[in-house]
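Heads up, this is only part of the complex; the chains shown haven't been moved.
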Amino acid sequence: MPTIVVEVMPKAELLDPQGKAVTFALARMGKSFASEVRIGKRFEVTVDEVTDEVLAEVKTLADDMFSNSVIEDVVSISVLDSVGA
Amino acid sequence: MTDAQLTEAPGGHVPDTVANAEATPDREQPYGALGLKDDEYAKIREILGRRPTSGELAMYSVMWSEHCSYKSSKIYLRQFGQKVSESMKKNLMVGMGENAGVVDIGNGWAVTFKGESHNHPSYIEPFQGAATGVGGIVRDIISMGARPVAVMDQLRFGAIDAPDTQRVVNGVVSGISFYANCLGLPNIGGETIFDPVYQGNPLVNVTSVGVLRHEDLHLANAKGAGNKVVLFGARTGGDGIGGASILASDTFSSGGPTKRPAVQVGDPFAEKVLIECCLELFRDELVEGIQDLGAAGISCATSELASNGDGGMFIELDKVLLRDPSLTAEEILMSESQERMMAVVRPEKLDAFMAVVGKWEVETSVLGEVTDTGRLIIHWHGEEIVNVEPRTVAVDGPVYERPVAYPTWIDELQADSAAQLERPETGDALRADFLAILGSPNLADKSWITNQYDTYVLGNTALSFPDDGGMVRVDEESGLGFAIATDANGRYCQLDPAQGARLALAEAYRNVAVTGATPVAVTDCLNFGSPENPEVMWQFSQTVEALSDACLEMEIPVTGGNVSFYNQTGTQPIHPTPVVGVLGVIDDVAKRIPSGWQDEGDNIYLLGT
Amino acid sequence: MRIGVITFPGSLDDRDAQRAVRLAGGEPVALWHGAHDLEGVEAIILPGGFSYGDYLRAGAIASLSPIMTEVVDAANKGMPVLGICNGFQMLAEARLIPGAHTRNAHQQFIRRDQRLRVENASTDWTNGFTEGQEITIPLKNADGRFIADDETIKRIEGQGQVAFRYIGVNPNGSFDDIAGVSNERGNVVGLMPHPEHATEPGFGPDTPAAMSSGVDGLTFFTSVIERALVK
């Protein structure tokens, strides 16, 4: 069955405590190639079929339920190849 | 000099300097949008003898806000300091006016405690609002030199079955649970009340308690010219500065920062590290004083530290470590980023200070130093953007004697007494009433909330839910401890604010007394509607007068507290809700009395009237 | 016996673990995560808390701490190591113990007095119990759900590595009601509930006899001390 992927990130202008802790840990480990890590969420929504209507529904869910618009942004909604993953 | 001649700073925006302010006296400034009234703005111009720079305007506007200046409540709150007898002062090491009051509990130990509200942020974003509410009050406790050892939360939500209540309740409870559990502070009690009057304006009050040895007591002030002013903890970001972008757009016309969030995100881990770091700094005597950064951030910390000390301070604002490099100077002054502290450090101790913050991986920058100029001077990339007398910002703000009016509706409300309610005539009717009462969410078991709170951490919790008061052991050797209870009944206060306030005090006092502890001090968190509403102001004045009189009568001093105004939906204020917290002392927690029947065969007595 | 308690940034129950060691008659030694030094201790406790805020995965960042190199070495040589709650998560992240932890099935932090059955009374930290004994220990966690693939579960069940099981209520959805696990050798034990909070009368869980009087946790610490004396 096809999967729609919704990606949510903490708003760039807000503190991401989790990303900060990982960024610091990388610095401690001497991994200086990475200047910042931010951590968000990836939702995989399995649907029966991908129609415009379903995509619109998922878009609404992404905005209203999967993310909290006060502190997060939906950065992408895409359809996963049924092959991939 | 005109605006165009100013050099562009690396931040990409042109700062409004003191020289510029002098040169452009007639420039229009958005003080109204920042919450300043015409006469307040005129007062600032009079104090400075010129128009304020945009940075100065930022500082005055946040520091003269109701929240920071207590401008409507000040004239009443004085009573708490005035109505005290000698015996009430006996155990008081620090009274009203500091970050938190400090009470001597004997054996060289002291306790500091305070309540604070985070109502509005908790409605906008319940989880983060409540979480950062815990963080804020705990930083107040740390700044006194104490180790925080417990929290309590007093919550008021709308009707339990209203559509939005679930969002608010779950967010608030998990926010408190997340932040306090992660800090390792046991939650030892609180209140949860549902009432439609709080629907659009929930109350989230958090109380924190800390303990310290007498010699560890520290007050936050900036004394000793040449001492360094250091900012440490989280980096400064654009948190909670929705309002400051007005200023940004005032200072430069194009290409400004776009989004400035009105919420703050809490990082309890950073705060836990900050607690341990501050305690180590105090222990090793590496700091003269530490001030927490809460609302009004750097504006507040610099002006308060300077006012409480020798009066002068020089700050290079571009030394502030930023999370978001696009922040303007005004935004940095107003940022409410969490988990930050400001310290005053002797130059010869700076290296040792840096070693301790380094050990805890706390980011730190030296911003400037204490001076004997009597002025708070702030530079931004070498240009003077603030030059004020700090007391005019932090202490001598506006004071209002707002109009008060006896509420038009109150006689009618009081006349509509319970005596007029229909009495159940039959067994079935009685049963129905009884079940209705038992089924009320306000009487129902609260363990679905309290099970999300750690009570065991620190290993000293002697009493917590469902006991009437929380109790914590302070000294493992002797068993010396404190008990604390917080109470309020908004419905009583709506009917009669004075009587309601007395009842709140009496209830908290009783709840402490029944644990076996002796009540010694009071804190409060006064939640009211708009002070611009004369009826609300009447409720407030009644409350403070009655509470201060009652404290005098019970002989326990008010050591501090918090006022939260503007709790209303549209023009409908909440019920006046003065949460009163009473702290008691017990010489050995082994002698505590839990609520609940203890042993078979015990006699049961009903005391009182 | 000198027992080290390691403090990580965000450790919370470290001082409680030290107190428990003291109450059991041992000598607690405070160790710091950033040092490569076990200071000659004879056993190690990884205490509870929210090291690094539980960010990324609970225990994950702490398991990369400098001192963990020494802890892994010592554990592999047979030194007794106890991981409590966050310490258990660290042990799993450091692969000293099989399996992993995820968020509680009900998605919330939970605190409760938890009944457990002792399934293995032969490890360094449980030999003072008897097999099948029922004990009550406070539990408080957000990411306490122990999980592993079928094969691993079968293996640890078969080899007696399940040290404790939840009884009454499974508070977090752990597979097979597993509350505590040991390594094959039995010197490393991790468990989700907090034995250090059931060591002092007046501050432990309620018992039928009296409120707050439960001290079942003390046996963890006396077990390791007594075994060391026998050795």
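As written, the chain order gives the labels A, B and C, with residue 1 at the start of each chain.
Note that a contact is a pair of C-beta atoms (placed from the backbone, for glycine too) under 8 Å apart; a residue touches a chain by one contact, two chains touch by 3 or more.
Source: prediction; values computed, not measured.
Written in terms of the labels on the displayed chains, the full complex in this file has the makeup A x2, B x1, C x1.
Please note the rule applied: only the chains that are shown with their structure count from here on.
Judged by the touch criterion defined above, the protein chains are all mutually in contact, each touching every other.
For the pairs A-B and A-C, the larger set of C-beta contacts lies at A-B.
With centres defined as mean CA coordinates, chain C is found 34 Å away from chain A.
Shared interface positions of chain B, defined as residues touching 2 or more other chains, are 267, 269-270, 361. Looking at chain C, one finds that residues 52-53, 55 touch two or more other chains.
Contact residues of chain B toward chain A in the complex are 124-125, 128, 234, 237-239, 259-261, 263-267, 269-270, 323-324, 337-338, 361.
Listing the residues of chain A that touch chain C in their complex gives 17-18, 21-22, 25, 29, 39.
On the chain B side of its complex with chain C, the touching residues are 174, 177-178, 181-184, 267-270, 272-273, 359-361, 451-462, 473, 476, 589-590, 594, 596, 598.
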